[in-house]
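Here the complex is missing a single protein chain, while all its other protein chains stay put.
Our next item is chain A:
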Amino acid sequence: EQQPVQTETWKARSLEELIRILHRIFAEDKVSVEEVQELMESYESNPEEWLQYAKFDQYRYTRNLVDNGNGKFNLMILCWGEGHGSSIHDHTDSHCFMKILQGNLKETLFEWPEKKGNGEMTKKSERVLRENRCAYINDSIGLHRVENISHTEPAVSLHLYSPPFDSCNTFDQRTGHKHKVKMTFYSQFGERTVCVSMRQHPP
């Protein structure tokens, strides 16, 4: 396959290198969405490099902080057991990159509900993201639900959010009503975060 002439094409050969390059990119004033998406996709998932962050919970998916990007971004690993899924949520005016490290995740896009919305939310599209693919979303694109629809395989994904945020809105698909929730980490830098209220968990 012919490589087109480009100004800058990153290739992350390891998770450590990916994080290093991300720090460099986000140190600049302007960051290109395409550049970050290509970089994330270029990293070929190697479980040995991220297994320490991949802590699963029996009951629901988990968010495990990997790097806090000097305050410019949050990089985290999400672990989805069989059948685990998120609610429909927004991204609090931030950029969201989601790369599949293992298994598959189904992403369903929704339109923002009408202000006085009282009907079923409108599905825009859905797709299944395969291993190593990287998806991107922000609030102007819409809302989404992410699910591991497999009944036999767990899934692991790598997420980058910039700027970092710790709360968002979840939406009821049948009515469009929204509800603000605080987001918490199941583990940080490979260490299980204890003393977190189970009631306040992410969407």
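Note that in this section a contact is a pair of C-beta atoms (placed from the backbone, for glycine too) under 8 Å apart; a residue touches a chain by one contact, two chains touch by 3 or more; residues count from 1.
One rule holds in what follows: contacts and distances are computed from a predicted model.
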{"item": "Listed names \"Transcription factor TGA1-like\", \"dolichyl-diphosphooligosaccharide--protein glycotransferase\", \"Auxin-responsive protein\" or \"LRC58 protein\", with the criterion being the UniProt name of the chain not displayed", "value": "\"LRC58 protein\""}
{"item": "Candidate in contact with the missing chain, chosen from A:Arg20, A:Arg127, A:Arg174 or A:Arg192", "value": "A:Arg174"}
{"item": "Chain A, residues in touch with the chain not shown (by the definition above)", "value": "58-60, 82-83, 85, 87, 149-152, 170, 172-175, 177, 179, 181, 198-199, 201-203"}
